[in-house]
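Before I ask anything, let me first share the structure, which is written out below as structure tokens.
Just one protein chain is left out here, and the rest sit where they should.
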Amino acid sequence: MKKMFVVAASLLILAAFFGVMAMTLTFGSPKVTDMDDYFLRHGQEQTGSNNECTAVVFDFRGFDTLGESTVLFCAIMGAALMFRKMQGGEEHEDE
Amino acid sequence: MLWNLPFITVVVLTLIGLATVLLKKNIIKILLGINILESAVNLFLIALGYRGGGVAPIFTLAPSELMVLPTPQALVLTSIVIGVATSALVLSFAMVLKKRYGTVDINKIRRLHG
Amino acid sequence: MTFADFIVTNSPALLVAIPLFAAFLSPVMGKISTTARNLWVMGMMLVTAAIAFILAYRVFATGPVLYVFGAAAANLAIPLDSGGIPIRIIFTVDAMSAFMDIICAIVGTSVLLYSLSSESRNTSLEGYYTLFFLMITGVFGMVSTGDIFNFFVFLEILSLASAGLIAYRIDGGIAVEAALKYLVLSTLGAILVLFAIGIYYGQYDALNIAMIAERMQFSMLDKIALVLLVAALAMKCGAVPLHFWTPDAYSMAPSSVTAFLVVASQASLYGLFRVVFTMYNVTMNCFTVGWIIIILGVLSMVVGVTMAIPQKDIKRLMAYHAVSQTGYMLLGVGVGLAVLGNAALTSAYGFMAMEGGIFHIFNHAMYKGLLFLTAGAIFYRIGTRDLNKMGGLGHTMKYTMIFFIIGALAIAGIPPFNGFASKLMIYESVYLFNPILAIIAMVVSILTLASFVKVFHSVFMGPQLPEYAEVKEAPLPMLIGMGILAAIVILFGLFPQPVVDMLVAPAAHALADQGGYIASVLGGA
Partner (left out) sequence: MSRIVRTAADILYPTILIFGLYIVAHGHLTPGGGFQGGAVIATGGALVIVAYSYKEVTGWLKKNVLLGREVIGLVGFIGVALLALAFGQVFFFNYLAGSGSLFGMPVPYGINAGELNTAGVLPLMNFAVGIEIWGGLTIVILYMLSGLEKEGC
């Protein structure tokens, strides 16, 4: 059970890490909010969208959203490759 | 400290997820561990953006002008879709492995040794 | 505005948009005809490479290039009414990013040309090309972006596309197993990166790298974030404690993909350097972090080369050498980081070490790509990767043999090939820092040479084996693909000094100059 021990030790270290994280941050009152206040104040006039989340998702951070759709596309093309019909002459090396 | 409960939940979820990933041998269970970890990080992000008493950042008939931060919600949306994509690919791999080896236990399918 | 102006202004956006567009339409082109698909992917790759070179030229001529997605003007990083904070996603292409863009463009073009014939026997090639273009997008995005969440998104694109391609030849499940290992580890790494992003966001309410660097206080949380990022990115670039995915993934992927996976690992290496140099720089204890990176590098060098020597599988052997060579880059740049706070030592040997490490990134991408492509050509003709089953191929595959010699001599650091140029810089500067490290590096180099002599002997030398009497030379597109890389290996080996002056030194200075990076985004300073 050496592996169990290693895993337990690393989990304890991580618990300490994240424990510090949980204690340092305060829930409900973020310290700095200047970027988000900008979105709330100017998002409506700049994008014309009432839903500020959509304004952030598709306008201010629209490029991320393109990347995110692309990630899904990657997964779908990967799944398509996995379930394709293989034919005889394909490269393989099963020894 | 009760007011930090969301962050403490994040810690607990992270540890559960990591323990699942590291200790379980079944690919599906490993994937579940990854999904728990993803939930933890999503909860972390969304909890960072909460402002006490705030409403969702949508102006359509909003009950108040005090709103929570919109950026974490966008980040979590992205992160959720990425999580779905990862799960789909891992499950496809698991299905192919099940078809070729007849098992999804990583100890039994280990033919690579690195 | 003329067309040329248009291209130059929008080059950072087009750099990502064009491969994405090519990837989205590749399945449609595959439905039309094979020729249309091949023309489409090759044409789009050439356009992408041209744009990467235009952008790199612009960066090296005029300094960092900004591109603000969705703003009123492309270089309006800070909106006038925002009170001095960047709010949108910004591409910040400085000399280091442009340097990586050039690597990706060169390797991408030659690998795509190579795969036109090397993969032609397989099915679902439109899926292959789609994922290949998505990998290129991922690398370009990772090295060009100036926004840490955007970096995470491109990291995920790169991971998923690579995993799909590693499993491409299903191969009775072994390739899928390697891909699963890679994907699970990448996802864990990505989750760690996302935790770090959350920590930065929670403290500074910023996602832009320059803004985080400006507000960096190096609190306890920042230390945790640094540990998470270094662990995740060191795993993704294949440094030693977490290198075990590298040989599996590199050996089971198709060879053309493996050659590009080298660049993909280096994009993670770039991310690691960007984090320690641009986001933290001298606010943290550079000496300690530098030594951590040096130790990772030395471990990678030694473990990689010792694991490589007994391997029987040619691509596994090369994959362990890739781990070992990654160690050189970490060593060079780590030495640069360890002396960063000290101006005298930095100008004495710190910059030289960094230039050596960064130059080695370029050289490694070229010669390791070349070696994997030759391994792929051998596999294409004889259908095995087992060194014991090969022999006497020098009689029939003469060009492949020449390319293999070039790559092998370059990786062992023999003049006049490019590996020598960068390794010499690393030896000289590291010797001034700590002689023992330089000696270890030289010993590893000698072991690398020994290992490749053995491979060369068992693959190409000896009498012609009867079962390989019918073997022909690799097809022309594969030879051209290898030839491009071999020409660059020789060219950069013969004339290293102009390359170092023109490309490498600006990249190293851009990486070390945190103030310049912040000023290019936030202005002033």
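All chains are identified by letter, namely A, B and C, in their written order; residue positions are counted from 1 within each chain.
Convention: a residue touches a chain if its C-beta (ideal position, glycine included) is under 8 Å from a C-beta of that chain, and two chains touch if they have at least 3 such contacts.
Keep in mind it's a predicted model, so treat the numbers as computed, not measured.
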Checklist outcome for this item: Note: the excluded chain touches shown chains A, B, C
Next on the checklist: In the whole complex, not just what's shown, which of C:41, C:71, C:366 or C:486 touches the removed chain?
Outcome noted: C:71
Item to check | Interface residues of chain B (partner: the chain not displayed) | outcome: 56, 58-62, 65, 77, 81, 84, 88, 91-92, 95-96, 99
Item to check | In chain A, positions touching the absent partner | outcome: 44-51, 53-55, 57-59, 62-63, 65-66, 69-70, 72-73, 75-76, 79-80, 82-83
Checklist outcome for this item: Missing-chain contacts on chain C, rising order, are 1, 6, 10, 13, 17, 20-21, 24-25, 27-28, 31, 67-74
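Heads up, the rule we're going with is that only the chains that are shown with their structure count from here on.
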Checklist entry - With respect to inter-chain C-beta contacts, which pair, A-B or B-C, contains the greater number? => result A-B
Item to check | Averaged-CA centre spacing for the pair chain C and chain A, given as whole angstrom | outcome: 22
Item to check | Gap in Å, rounded to a whole number, between the CA centres of chain B and chain A | outcome: 9
Checklist entry - Distance-wise, how many Å sit between the C-alpha centres of chain B and chain C, to the nearest whole number? => result 28
Item to check | Per-residue multi-chain contacts in chain A, two or more chains | outcome: 21, 25, 30, 33, 35-36, 39, 61, 64, 67-68, 71, 74-75, 78, 82
Checklist entry - Multi-chain contacts in chain B: which residues touch at least two other chains? => result 48, 69, 71, 78, 82, 85-86, 89, 93, 96
Next on the checklist: If we count contacts the way the header does, which residues on chain B are in touch with chain A in the complex?
Outcome noted: 1, 3-8, 10-11, 14-15, 18-19, 22-23, 47-52, 56-60, 67, 69-71, 73-74, 77-78, 81-82, 84-86, 88-89, 92-93, 95-96
Checklist outcome for this item: Listed in rising order, chain A residues that touch chain B in their complex are 4, 7, 10-11, 14-15, 18-19, 21-23, 25-30, 33, 35-36, 39-40, 43-44, 50-53, 55-57, 61, 64-65, 67-69, 71-72, 74-76, 78-79, 82-83
Item to check | In the complex, chain C residues that touch chain A | outcome: 20, 23-24, 27, 69-70, 79, 81-83, 85, 87-89, 121-124, 127-128, 130-131, 134, 137, 141, 149-150, 153-154, 156-157, 160-161, 163-164, 167-172, 174, 176, 199, 202-207, 215, 219-221, 224, 227, 254, 379-380, 383-386
